[in-house]
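Every protein chain but one is kept in place in this view of the complex.
As written, the chains take the letters A, B and C, and residue 1 is the first residue of each chain.
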């Protein structure tokens, strides 16, 4: 399996299956001398943890991160930061409903086809549990990027949509409700809707919006590695993501250039920001904002029909404690991946600083 | 500048500014022994060329590709394929309106901020002219991937939208009209609309849909380098792209899991394909399909106000021969980038083929 | 810090300082379905362990590797193999002689200059302890490469030199003595010499020769990533290595081409093997052999004078339990790095297999 590394300089490599001994990672390339608040890292991890509220999975996983290297006397040394989160909740469950049959819209079938073999327990490497390692590294990236403010929040659940521009929202409200929607009234509706969906044993999709503020001008590489291309890849690498748009996005398609162009003010900022803070792949100092679409979770707590390895029809039943809607817990993951991209491009930008 | 290389094994590196001596690239990692039809490569390049029809820019650029290496007696040798396209249309124009002022929603401002300096003639490296090199490499990738069929087409211009699923379209119609929309009646409307926009000196956005068929099961790396994540990055690296969605995309957000899950048939294919041919980042053998949103081109043939390097307001006027809508010429670029991703993942997949 | 990853597809990333919580690594890209003998991995690690004999450091480190992921029911799954070796011997020693002064010919000074800060305990990341992680990954690589035989051995200690060609040696003798020299008579002399050096509180250099047999034809990339160039880099990345030569090496310089050229037999093998099994960067099926020069260990158990951070002269005294000669314990490291290179190039070679 390739592709367990993200970033070119500020570089995260992750390992681990949902029901193995541990998951974890190595964060390489973090500059030396940064004072690290390790409790703040654990706090970020707790935002992603199962069992936080009534609308997420009720699994109990303490998700405690242990650091193995790279930090000395409270500061980064510049050496790789190794860390692990031990899996403590792997009961010797009955996996027979997964082992020999393929859950629809899961990776079971393609794993078997690709590798000829898989760790069938709870999704193995394809489980979203892997994203816990990203949150650890992203939390470190946030501390490195201390001047940049990254706020992600839920802007849609099913057909329930936030209809205000992000400028009118109070980001301080995001953590005030279990949905992580900064509009408290809408959050209540979303929460009720998710509970209803859960009762049906069903699931529903959602959208997360992310805003990065105070990003310096100049991050991004203008051709293949445009800043928004890497952000898009980062988001699309999160489990269940189906789409990404930034700035005017898919709606911008219907606009004319004369309306869409962002006019300059004399200080180099722009009057509008349809560009979403990025021009030609390079940050222009305006807010970067984008939307990430998540499909409904594939695991249903309903009876369903599927096939086994021989292609025979089998009747089975979703079990376990799954999320009826993935977006509330995905908010810290979106922030983490954003932070990883911005940290990497910050370091990369140092290499091309103009001479003289 | 980093990021002029795309792919990890089937790997393209491009160079060149719009008004320099030449643009071109090096395609490394192409397996040996592939019979290459170099005229077919030139034909693909011609699909992207300016001046093909009344609705695209009327610049005259012969865009003839010269191959320097890597092909011997009609076949690839496995060595890097170097190629160049000389720029023949760089008149000693008056660039004063660009040199000292910043065009809105272009990369002029951020280039100066990032590099302290830029080749201001016609956009330099940020010009979409760079994508010609991608089309050359993509055409070679297509020949390598001979069993896979890749068809991109225009599915939206402004508010004019194709409302049929791609299965009902005749891909043979794509090249029958200058818009590259496979619905001939809609194509006429789109063409008329683009002409109207052009008369206004304005521009309009659009959407390209791409379908890859006959993709073998198993392409894609399950964590950071998911197949759709790399496709997303590839598309977002094309100039003017603002969004990417695959399978059910942003609409899938509103579906319940019970409706969205793709039920298996006994042969491992699925009854529906909301997944868009990719499960857990790995191709599952079904059609891969996705949408790419393009903003309206920023260059208008209208007077406009902007700022110069000192932040003073300046009145200026768009000049030259620009595209009123970028999507018709972007169709071969979308196909090329798709082919490059699939070729790279095909080679990568060989490295992880299961042992024994 | 960059450069904690080795390999392009069969790829090892390591972390850890000598006196931190743990060292370890992530091995990504190992194909699925390989039956892994984890005890054999531990055995390799034991070959590198301190305290094996009277001529190596007497530190006690159990060096037990724990595997966290990537192995299921005794076989590799194709997912990354995460592992750690906890540091159990980090006493709260007095490091004051290292903390504020710079040991000659160690990395202390340059670390402080480069990072502004370092984990001064026992060398931190620059300690050869890091190589334990390489041995773990190399042992897995050996199992993947089961047909290839890799044997390294000590061929020189100080001026005591093996004067037989490797073809006349019995590799089964390598592990029969603590020096790991396959000539038992010479081994005794080397052992005595090392003991003498140790008594003086001094150290001595040595050479390791490595032979890889049964390597298939075709491994290696002909330009920058020649097989011997990557082997050379791998060896030079081991602590204390000062030189690398393969085939005829430095002695070949004095030969004429007419004597040096390896004449073909009709089966494609060659009568002589001055080429060292590699032509134009590609393995030719003959034995690959090379020499690696190790300097004398810099840590002496003698009083010495050096400078502190302010440049003041300080008198100090080497302490601890160090190796008087590094080569006996470096033998498994040389083998491990050789295996990592050959595994990576084996996978890489699959991507360029000729079509049709």
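Keep this in mind: a contact is a pair of C-beta atoms (placed from the backbone, for glycine too) under 8 Å apart; a residue touches a chain by one contact, two chains touch by 3 or more.
Keep in mind that what you see is a predicted model, and the values were worked out from it rather than measured.
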{"item": "Options B:48, B:125 or B:142, residue touching the unrepresented chain", "value": "B:125"}
{"item": "For chain B, the residues touching the chain missing from this view", "value": "1-2, 4-5, 9, 11, 13-17, 20-26, 28-29, 32-33, 66-70, 72, 75, 77-82, 84, 114-119, 124-125"}
{"item": "Sites on chain C contacted by the missing partner chain, in the whole complex", "value": "1-6, 8, 14, 102, 104-107, 109-111, 113-117, 125-126, 130, 156, 158-159, 197, 200, 202-207, 217-218, 220-226, 228-230, 232-234, 236-237, 239, 242-250, 252-258, 260-268, 270, 274-276, 279-284, 291, 293-300, 302, 304-307, 311-313, 348-349, 351-352, 354"}
{"item": "Footprint left on chain A by the chain that the document does not show", "value": "9, 29, 31-34, 78, 144, 347-348, 350-356"}
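By definition in this document, only the chains that are shown with their structure count from here on.
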{"item": "Same vs different contact residues, chain A with chain B, by half of numbers used", "value": "same"}
{"item": "Chain nearest the global centroid, as defined over all protein CA atoms shown", "value": "A"}
{"item": "Chain whose average C-alpha position is farthest from chain A's own", "value": "C"}
{"item": "Rounded Å distance, chain B centre to chain C centre (Cα mean)", "value": "46"}
{"item": "Euclidean distance of C-alpha centroids - chain A vs chain C, Å", "value": "39"}
{"item": "Chain centre separation in whole Å, for chain B relative to chain A (CA means)", "value": "26"}
{"item": "Overlap residues in chain C, where contacts from two or more other chains coincide", "value": "9, 29, 32-33, 78"}
